[in-house]
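The complex appears here without one of its protein chains, the remainder shown in place.
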Amino acid sequence: MVNDKESQKIVDIIQNFARQSSLFVLAYGTGCGAIEIPPTMTSRYDAERFGIRGAATPRQADVLLITGYLATKSLKRVIRAYEQMQNPKYIIGFGSCTINGGMYWDSYNTINRLDMYIPVDVYINGCMPRPEAVIAGFAKLQKLIQAGKADGWDRYQKNLEFYRGNQKKIIHNWVMPDYNW
Amino acid sequence: MSNIIIILAIFGWAILTYIAFRLNKTLGNIFVGLIAVALPVYYFTYVPEDYSFQVMGLTLQFGFTSFSSLFAILVVILGALTLLYSIPYMNKKDRLGWFYLNFLFSIGGMLGILMSKDFVSLFIFWEIMTWSSYLIVIFSGKKVNKVGVKYMVYSAIGAYAMLMAIVLINKWSGTTNISHFFETFADYSNGAKILSSLLLLTAFAVKSALMPLHVWAPNAYTNSPMSYTSLFSGALSKMGIYGMALVAIMLYTNTGMKFFGEALAWLGAITAVLATFWAVFQTDIRKLLAYSSIGQLGYIAVGLGIGTELGVMAALFLALLHGLFKGILFMAAGAIEYRTGKTDFSELRGLIWKMPVTFFSALVAIIALAGMPPLSGLISKWLIYEALLSSEHYFLIILIFLSSTAAFLYCFHFLYGVFLGQREDDIEDVKEAPALMLVPMVLMSFGLLALGTFPGLIFKHISSSMSYLGFNDVTWEMSVLTNEWGNKIYLTHLNTMFMVVFAVFFVIITLVARKKTRRVGTKDIANAGEPILAEDNYHFSQDFYKPFWRVISPVMKYRIETFYNSFANGIGEFFQFFRRVYTGNGQTYALYVVIFLTILFIVGATLI
Amino acid sequence: MSEVFFRTKDLSTINIMNEQDILNKILDHFGNKVTGNVKREKRVELFATTNTIEDVLLYAKHQLSFIHFTQLSCVDWIEEKQFELVYIIWSPESKVTILIKVRVDRENPVAPNIDYIWRHANTFERELREMYGVQFEGLVGAQDFILEDWIEIPPMRRDFDTAEYAKKTFFDRPGRENARDVRETIRQNSGEEIPEFAKKYSR
Partner (left out) sequence: MDIWKLLLTGSVTTVLAFVVGMLYMGLRRKITARVQNRVGPPIYQNFLDVMKLWSKKSSINHGFMQHVAPLWMIATSITTLMFIPILNNGSTFFTNLTFEGDLIMLLYLMVVGSLGMALGAGQTGNPNSAIGVTRGLTQMVGFEIPWVMALVALMIQHRTTTVAGLLDVQVQSGTWLMLSSPFAFIAALLAIPGMFRYSPFDIVGAPAELASGPISEFGGKYLGTMMTNGAIFAFVKLTLFVDIFMGGASNLGFLLLKTFALYMFPVLWGLVSPRFRTEQAVRFFWGWPVFFGVLGLIQAAI
């Protein structure tokens, strides 16, 4: 049944619809942008009406939301959390720091471009982005998922060498278990 | 004649085994293996026949009754399996001849108790059983003062109580025949009734570790080798149940002394609750299982105490079942101890794929212990509850339910603490136990599985043995349970349903998604992104049920041991005071003589 | 350090002292080993050496009731080839802050460990060890404190070029190679005007 191309397409549409309308978010809130998450989730902006809700552990989560700057030390934890999530999984980079380093562009312990280390599906610009922008980012992600274009997990799998090389450039003492997706 | 021969043969074989072990270890092991096979074969093929002889004016009679042969089945099966299990388990120890001598003597003693038809031979075999078990409890040579003396003191209390009862019965009825005593019991005066039955009950309650006479049990179960503890907890303690059943049913229920039966039931329920609570907080596998044994024996006492048909049926069923599942659990504990040398929860973890057969046997036993479908524990629990419900014991059932719910706590603790959780590196070279240790466990697990759906296999024996206790026409069906109000459960439907649904979902989730699933180790956990290094271990083993302890600690403060200790101290103080009389000074003694003479003079003068 | 310093003085007998009194007491006690001056109100500055710093701190803590260790920080005097450790202590009695400055050699920076006087000094010392490479004799604590897997020279030293390091290690987004406003760069590259509403945010 699933070998048939047409029926696979229909299954994909249904599955993608389910994926886009139920997003469990693991908020990696070490950056200052984490303060924008509570208003996004609570009564003022209420992200839950789009099926967005928090997840407690990476195992249950679909979206890894990285809120703000990432020190080299916390990049290691982000990679670990991302690799523990289960396919398909998406990453939203949140705030200028994840895009180009932001105000920490020349700092010795803050990375500049997040997408060189893990595949980012959607960036939300701003320092810090307001909850409306966050919800707009999620809406963009949902559109990408529905179109089947949010394939960061696939890219990561295929270009693991590239990402590992960049990661190991910063993390010299690599003690993490192997990635098994 | 053949009855007494089996016991004499066991005793004789025990001595032969002892000699064989002095000669050669392998020869001794062959002797043990032979008797382990021969015992059940002989027991299930011979034709029972009564035998009696006279010695010193006493008539000693032997022969299985339909009631005692029920327990004999348990003793024979469990005895044979534990003997088999012992061969590899004890292989590395010294003084094996002495161990097996006592082992076989306790088996012979138990069979002797079951076939004694008079009190004198019962007492003799009881003492043989007690002494041989005592010698095994102190076999390891450790904690003899603490454990051995405690066991001996409580056994002595039981033995003296029994001896006193026998002397009284002989004086009142002129004979020591057991069935004669039961038949003429109704003619005794009230005081004689109460005194003799209470004395007998005390004797039996000590062996079955009923509160408040349980103090010896946890340490004795822990201190003896695990292969023997399986028999100790599984079969030897059932001798107490055997006697208690006789006393509770033949004396209390059948003669209208219901009050004592009720008291026994309440004692059993309190035993069950408190022992379960203590089991929850143990940090040693053997201790946990020991307290759990005490709790389960409490259930049996409840069933016997209320004395209705269902209650007795439940008690007898649970008595047999407890032999099976506690046998497995102590054997599993022994296997773990054999392979790792550790029995403490803080040192054990993650053995599931190192010892899979042990784990699945223990899982089956735990499910049976907790009373969950589809295994046989549900049947015993169901029968007890229905018995309590139909005899309208409102609060007893709550206590029993509290105890069996709290039992889930220690069940999980046992399985998690030993088999699950994060694996530690120092158990990497642990192997599964030897085959001869696994065979008994697996056989008994299959027994539990079979009884879970077809309890009629045992009900057949139970109903015939209950006719001896005065319950005629006990109805039973192969896999349908019926309570006194006519409500039924169909075990075949229940278990088939459960297993079919389980199998269907198992196939779905395993096959449909098999390519998606990745196996990872227990150290690959969601830990806030922090990778767990090889030397780290996040196994949860300390203060396992701390919140529960905070709830029930007000009750747990009062321990009966404290009372016994203060009692012993008080006696010591008392005699210390009297010791001061002997000052060692001649003048004081002279003064005593003068005072004594003066008193004598005054008393004599007033009397004259 | 002598035994007498370990006896804490009864606080009730201490008179509230002013800055000059404190300075005089310390200078009297240590003679020419310590110099110092009153910088301004409630602020005293002392200059000590690695040999005397423990005695000064102990004396101030136990005799003058400077029981609060505020901070230990470091200044990189690269021109003089020296590090300046600044110990900041404060007294709740007199409400005076003392800054004790100790110079150590930049090539071989070694200072005494003072975490037996104040336990929390351990944290500052580990930070300085990591950020400046100052070694404290007998300091106990994991080597990786804030930085993980650091293999360069300590990053807070002035000869460490953080921008160059960042350029070398991390990946620049095109248009954000320097401190210029990104919008300026975008406008330059694409010729687009900054929208009216965004102008007030531009530098």
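Going by the order they are written in, the chains are A, B and C; count residues from 1 in each one.
Throughout what follows, a contact is a pair of C-beta atoms (placed from the backbone, for glycine too) under 8 Å apart; a residue touches a chain by one contact, two chains touch by 3 or more.
Being a predicted model, the structure only gives us computed values, none of them experimental.
Seen in the complete assembly, the chain not on display touches A, B. Of the options B:57, B:547 or B:604, the residue whose C-beta touches the omitted chain is B:547. Among B:23, B:501 or B:603, only B:501 touches the chain that is left out of the view. Contact with the undisplayed chain is limited, among B:517, B:576 or B:606, to B:517. Within the whole complex, the absent chain has one touching residue among B:372, B:474 or B:556, and that is B:372.
Contact with the omitted chain, checked across B:266, B:401 or B:454, is made by B:401. Panel shows chain B; residues 350, 352-353, 363, 367, 370-373, 378, 381-382, 385-386, 389, 392, 394-395, 397-398, 401-402, 405-406, 408-409, 411-412, 415-416, 420-423, 483, 485, 487-490, 493-494, 497-499, 501-502, 505-506, 509-510, 513, 516-528, 538-540, 544-545, 547-548, 550-551 of it touch the chain omitted from the view. Interface residues of chain A with the unshown chain, by the touch rule above, are 14-15, 17-19, 21-22, 24, 42-43, 46, 48-51, 53-54, 56-57, 59-62, 84-88, 181.
Going forward, only the chains that are shown with their structure count from here on.
In terms of C-beta pairs in contact, A-C outnumbers the other of A-C and A-B. Those residues of chain A that touch chain B in the complex are listed here as 28, 57-59, 76-78, 80-81, 84, 175-177, 180-181. Residues of chain B that touch chain A in their complex: 518, 520-521, 523-524, 526, 528-531, 533.
By the touch criterion stated above, chain C contacts chain A in their complex at residues 146-149, 151-152, 155, 160, 162-163, 165-167, 169-173, 175-176, 179, 182.
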